[in-house]
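Notes to accompany the following structure.
As you look at this complex, bear in mind that one protein chain is not there, while each of the others sits in place.
Right, chain A next:
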Amino acid sequence: MNTDDEMYEDYDVDDDSAEESGNESIDDMEYDETGTQEFDFDDNGPSRTHSKLTRQKSFEVLDKSDLYSESHKLIKEVMDVLSIPSEACVSTLLRHMKWNKEKLIERYMENSDKLCADAGVPNLKLDKPVDKGIKQFSCLICLEDFSPSQTYALSCDHRYCLPCWKSYLEIKVSEGPECIYTNCPAPKCKVRVHEDAFKAIVSPEVFERFSSFILKSYVDDNPQVKWCPAPGCIYSIRCDRKERKEAVNCKCGFQYCFNCNDYDIGDHMPVPCSQVDKWLQKASDESENVTWMLANTKKCPECRSPIEKNGGCMHMTCKKNAGGCGFEFCWLCRGPWSEHGSTTGGYYNCNKYDKSKAKEEDEKATDAKTELEAYMFYYHRYESHRNAMKIADEQRKNAHLKEQQILSKFEVRSADTKFLMEATEQLLRNRRVLQYSYVYGYYLDKKSQERNLFEYLQEDLEKHTNFLSTLYEQSLDKLEDYQSFIKWKEQVTNYTRITKKFLDNFVEGVSGGLTAVH
């Protein structure tokens, strides 16, 4: 599958818009087909002539059966090293040692009796057969009599009837993941109920659940494997490289930082994890001040009517039918939108904190208010992109809706609406990077040389993303006929490509340390 290339064949990049963007190197860039590839930041600086968007596979998405075979491989290894024939024993020992094979072997060599007793498999014995002489047995839980064949005891010889064992274990499993550390029912007995006992006593469905809790502990106790944080996702990811900077891609489609492992944070390129921590801490420290500031500034810059932001686009209109004045402006800087459009021959810089104004204020006082205002500048932009990300699912749904409308209105093939989803995904990718670019910008030395290049790349990315967003949110009512639809489609398709180039430029620039001469 190579859908991007198909698009390139169908529609050439609109030269005018590419030039307007002020970047001649666009056509020299190479592309990766997937658009979600990993970037290798560590080893090579960026290069303008060769694409450095090298693929690198240092993580692995694991499903349930992968986890099962991995954990069993580990059990087998320990069985071999320590010459313990029982899998159930070793599994219990490994769980007790948090699946740390080396530590287990070390402890076992030191004092195997103590380790086995602590782990709840004393002397590596699993259960106690019933004494031959006993004809009848009274269960201490249900207080009823049973024949010895209907009873079971672990190695501690605390014997109960099988129905009581079944109820006991099934209730433990119903209580959740801790069931894998269930002990014998006798008061204060520390002997652990092993897998074989569970398997022999509980129903197959319950044993299935028990086994999945064992796999869960295998992941939870393993620093190299973590569950994908996307809600409802069943996969986990193994990543052997510590402090991996690039995002990992789960099979569920979610792309995120493995270290942070947080659904809300997601992929925070180009910002390092430590800076994300710092930023989130600051955001929570400042949240009261920020709430106040935001509540008092969400008004039309012209007529002061309250304004509401819909969709991901930064192009705002003070709605006349809602009692407003009709003023069109930029959500970020509150400047007139007319100064943002390509038609007016240039974009207004709305990604830079106005230094002259800041300087003026700095001279007046170096108080917290100035700092807060500077912070607010970055926070506001961060938050705007973040909110656009938050409604990603809604945007996807809307895009599908729009696809349906297009299909019925223009009687086109479903392949002709694919560009909408491509644009949606590209916009979301750009917004994610833009969101964190403001964190990066906030911590970037205010007077550094790198700052110029950074803001230049950020501005490029932001204005083209906004342009695509406006184009993309165009109402279908304005497209009168098939011809105008095709024209619009070409524009969106081309701009999707262009913004991808700017995203790649930005990522390469930042990962290259912002030293390359643009």
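We adopt the following convention: contacts are C-beta pairs under 8 Å (C-beta built on N, C-alpha and C of every residue); 3 or more make two chains touch, one makes a residue touch a chain; residues count from 1.
Assume contacts and distances are computed from a predicted model.
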Name of the absent chain as recorded in UniProt (options "3-methyl-2-oxobutanoate dehydrogenase (2-methylpropanoyl-transferring)", "NEDD8-activating enzyme E1 catalytic subunit", "Protein farnesyltransferase subunit beta" or "UBC core domain-containing protein"): "UBC core domain-containing protein"
Sole contact to the chain not displayed, among A:Ser69, A:Asn111, A:Ser174 or A:Gln483: A:Ser174
Of A:Pro187, A:Pro204 or A:Pro231, the residue in touch with the unshown chain: A:Pro187
Contact with the hidden chain (one of A:Glu144, A:Glu205, A:Asp264 or A:Asp277): A:Glu144
Touching residues (missing chain, whole complex) on chain A: 140-144, 163-164, 167-168, 170-171, 174, 185-189
